[in-house]
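Encoded as structure tokens, here's the structure I'll be asking about.
Just one protein chain is left out here, and the rest sit where they should.
So, chain A:
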Amino acid sequence: MSMSRRSSKWEPRKPVPAEERQLTSAMIASLGAEGLPTVSAPFGHALAELANEQKNIVGLTADLAKYTDLHVFAQKHPERFYQMGMAEQLLFSAAAGMAKEGFIPFATTYSVFASRRAYDFICMAIAEDNLPVKIVCGLPGLTTGYGPSHQATEDVAIFRGMPNMTIVDPCDAIDTAQAVPVIAAHDGPVYMRLLRGKVPSVLQDYDYKFELGKAKNLTEGNDVLIISSGFMTMRALEVANTLKADNIGVSVLHTPTIKPLDTETIIKECSKKGRLVVVAENHTEIGGLGEAVAMTLMKNQVFPVLKQIALPDEFLDAGALPVLHDQYGISVSAMLTKIKMWLNK
């Protein structure tokens, strides 16, 4: 557990030596290992392409088109792009109104603003009416160093409690692009956690296809099962590759749909004897994938040794992402340390 940033007001913090300082940065490319190929704005390009065929797709944003990659759609389909201004309550109400008129709105902002500021509007105007509004949000979990105002560490917990809401947390550029037409076709509201800008691409090396509501095994191993979503799957794959050298076999079960959860696959995989089960998520330890998996297993009398890699129940520090990921235990090296400890290796 890291020291809370609120232990005392204005307490001087230990300065980092000049040669070790990293700049605060929201670069998503840094989420993957160095040298990984990246794809620019996979969401924006996938949506623009889908909209070529599907004429009822519209894009709305609350002053964050450029920061959610929706500008790509806006450039290709200006007549179907709606700038709603910095007004998130309006953004989601208007998206509901457009859905009622037969359109499929993709509404974008940051995760904090959708989940915290606009909750009632998403709940009552969109979810209660089961309207096909696709809520696509940047900066999910800990993907910015700007501090709690921008770090949506509890977004999944907030949306999991909302009836009718589907929650999707893609791993990389490929997953994101594949998810776009699938969530568009889903007859109901979807919240998708967005990786934006230059997004790493890893799933081309695996036999994988995004299917809504399905968890997929990416690697097979007899010692550890990592159940993960979002970019934590990228990291789980790195962990698996690294541990292979130590003769530790790691299965990675990528679970891009957090709600509804693929309970069947999770129960099946967790029922295999002798494996340490680790849930890895870019989210507070409360109310996310970890708790969803744990409750699924408990209710079905499946009792593996279960561990969680997640963010602490705290308002997190500002800083450089790699530093913060190390500090809060969701970097590859932090994952390796924990998993080896749990395995007594």
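Just so it is clear, a residue touches a chain if its C-beta (ideal position, glycine included) is under 8 Å from a C-beta of that chain, and two chains touch if they have at least 3 such contacts; residues count from 1.
Just so we're on the same page, contacts and distances are computed from a predicted model.
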- Omitted chain per UniProt, picking from "HEAT repeat domain-containing protein", "Spermidine/putrescine import ATP-binding protein PotA", "Transketolase subunit A" or "Ketoacyl-ACP synthase III", is "Transketolase subunit A"
- Item | Per the touch definition above, residue among A:A41, A:M84 or A:V180 touching the missing chain | A:M84
- Note on the structure: Cross-chain touch to the chain not pictured, restricted to A:T61, A:S93, A:T176 or A:N282, is A:S93
- Task: Kindly state which of the options A:L31, A:L50, A:V72 or A:A125 is in contact with the chain not pictured.
- Result: A:A125
- Tell me, which residues in chain A touch the chain that this view leaves out? 58, 80, 82, 84-85, 87, 89-90, 92-103, 105, 120-121, 124-125, 128-129
